[in-house]
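As structure tokens, the structure follows; a few thoughts come after it.
All protein chains but one are shown in place.
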Amino acid sequence: MERRTVFGGWLLPILLVLPQVLLTGFFFYWPAAEAVWASMTTQDAFGQGVVFVGLDNFVELFIDPLYLDSILRTAVFCAAVGVLAMGAALGLAVFADREIRGRTAYRTLLIWPYAVAPALSAVLFLFLLDPRVGMLGRWLNRIGIDWDYHLNGTQAMLTVVLASAWKQVSYNFIFFVAGLQSIPRSTIEAARMDGAKGWHRFRTITVPLLAPTTFFLVVANVVYAAFETFGTVAALTHGGPGKDTETLVLKVFRDGVINHDIGSSSAQSVVLMLGAIAIAAAQFRFLGRKATS
Amino acid sequence: MRRDRDWLAHGILALGVVLFALPVWLVFAGATQNADAIVRGELSLVPDPGGLSVFARVLIHGTPGIEPVWHMLMVSLGMALCIAVGKIVISILSAYAVVFFRFPFRKLAFWSIFVTLMLPVEVRIIPTYAVMATFGLIDTFAGLWVPLIASATATLLFRQVFVAIPDELVEAARMDGAGPLRFLKDIAIPVSGANIAALFVILFVYGWNQYLWPLLVATDPGLDTIAIGLVKTISVDSQTDWPAAMAIAVLALLPPVAVVLAMQRWFVAGLTEGEK
Partner (left out) sequence: MKRRSLLAGSAAVAATGPFASARAAEKIKIVWWHAMTAALAEQISRIADEFNASQSDIELTATYKGGYADTMNAAIAAFRAGRAPHIVQVFEVGTGTMIAAPGKVVKQVWELSKETGIALDPKHYIGAVRGYYSLSDGRMASMPFNSSTATMWYNKDAFAKAGLDPEKPPTTWQDVVKAAQAIKAANAAPIPMTTSWPTWIQLEQYSALHNIPFATKSNGFDGLDAELVFNSKAHVKHIQRLLDMAKDGLFKYTGRDNTPDAVLYAGEAGISFGSSAVRGTLAKTAKFAFGGGYLPHDPEVIKTPLNSIIGGASLWTMTAPDRSAAEYKAVARFLQFLAKPESDAAWAQNTGYVPVTFAGMERLEQGYYKTVPGADIAVKQLARGTTTANTKGLRLGNLSEIRNIVQEELEKALQGGQGAQAAMDNAVTRGNKVLRAFQKSIGA
């Protein structure tokens, strides 16, 4: 993992690394340190009366059943988005890997949603699934299905999962296509010779060989679902009905930005930061192993 | 038998294509239709050719209270380009330093960058604002992008690429008397071309889609990005001009999609080589 041959000198490398370190310091560590400090205080919205309270905010957080619910809900949401986005992408990738006509065109047409902004995908789904202005939503009600995600928690969850997964399918698709291409044709052919049928071959050959890609994507999808779907969920359901679609990031935003409960929201940020660092570390271990092998 | 399975493949892929395109097509079609019909939920999938003028209207004039869309597209473009290029440049430099040199605090520098991998800007927005104010960057174009260009992801990616450059190549370069900067220019950057292209696409999309940060940091309407323009159009206290909002949504979508499609080849290759 370490290079054997390196250049000498240390002034140049420090100059090279300095911009990144300075930017990270100013725009990450400084604010993050302030967040850590704020998580151990109670203060008014304007930061005028700051009182140190130690770990009180964290204790209150973890004895609050609503916060624990929120953790569980976020886990379910991440799992659902991940499974749906990865499942659909894998299915599409397997077919796009076949030697069929128009393969390149299909790929192009399946990749572009990657560019859609999260908040924008919410607007798109509003016009699709809203029970009143949405095309599909109205149609469902017309044929007698009581579709209203403003009031039905399960349907609300389904809506935000669909809208969030929709955008992520393209990303997963790109990786699965590449993963499939890296599987040597000879391996597949050999299995075919041995008489392995389609599904069986897929399960015993393709799935294991895609494992590295899949692991990377699991991490990427969890991070996406946990942190980057904020715009989508906020615009579609505001976390409702009840708290049925309120994820952790939504709660940080609501407590900090809407309710100005700086102490508690900073504590939640710190919890999220620790979570993000844990995920990053897991990924790095994996990347490190890949690099040495 | 073979033919049958091809049909299945075509069917499933076509379904995927349609499911992706449907919401966007719906919004495109909606832009050309009557505002009241949209509010009543009578949105049609067939665009009304007579309503296409809405695109010209928002591009040139904007809607009441917002800048013309062409101007906001320019701001977004500038911001996205600065973020993408800025991130790539400082990440290449720092990854190069970490991989090809031994200097004091090297590990510390790398880890301190790396730990910031996934912290969303949303959860640290208020302290970051305070820092920006200290530097006098509020309400400036630089304020839109400078705090967003620190990048652990890109540094990590380039580190992976540089680590994979064979030692022999470095030896050979040193024999030829090439200094570190020459090596960077002639070898390191060219071999990571695909990764640069892939990162450019990812970061351009990331930069283009920023919303919360530009809203907070810029008060000058001349610095409004297209994402902010869209939200300003979807009004709160009175009825939204839906055709205009939908037209802006479509226009906001075009540049990043164009970048993704135009660079598709490098994008796909670079992404998967580097991160997997």
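Chains here go by letter, A and B, matching the order in which they are written, and residues are numbered from 1 within each.
Note that in this section a residue touches a chain if its C-beta (ideal position, glycine included) is under 8 Å from a C-beta of that chain, and two chains touch if they have at least 3 such contacts.
Just so you know, these numbers come straight off a predicted model, no measurement behind them.
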Neighbouring shown chains of the undisplayed chain, as defined at the top: A, B
Among A:V59, A:L151 or A:A278, residue touching the chain not depicted: A:L151
Of B:H71, B:K87, B:R159 or B:K232, the residue in touch with the unshown chain: B:K232
Residues in subunit A touching the chain absent from view: 42-49, 51, 132-133, 150-153, 238, 240-243, 254, 257-264
Residue ranges of subunit B at the interface with the undisplayed chain: 35-36, 39-41, 63-65, 125-126, 129-130, 132-134, 136, 138-139, 215-216, 219-221, 231-241
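Here is the rule we use: only the chains that are shown with their structure count from here on.
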Rounded Å distance, subunit A centre to subunit B centre (Cα mean): 16
Touching residues on subunit B, where the partner in the complex is subunit A: 5-6, 8-10, 12-14, 16-17, 19-24, 26-27, 30, 38-41, 43, 45, 90-91, 93-94, 96-104, 106, 109, 112-120, 122-128, 130-131, 135, 146-152, 155-156, 160, 163-164, 167, 170-171, 174, 179-181, 183, 205, 208-209, 211, 227, 230-231, 234, 245, 249, 252-253, 256-257, 259-261, 264, 267-269, 271-272, 275-276
Partner subunit B, residues of subunit A touching it in the complex: 1, 3-10, 12-14, 16-17, 19-21, 23-32, 34-35, 38, 88, 91-92, 95-96, 98, 100, 102, 106-121, 123-125, 127-128, 130, 132-135, 138, 166, 169-170, 174-175, 177-179, 212-213, 216, 223, 227-228, 230-231, 249, 252-253, 256-257, 262, 269, 272-273, 276-277, 279-280, 283-284, 287, 290-291
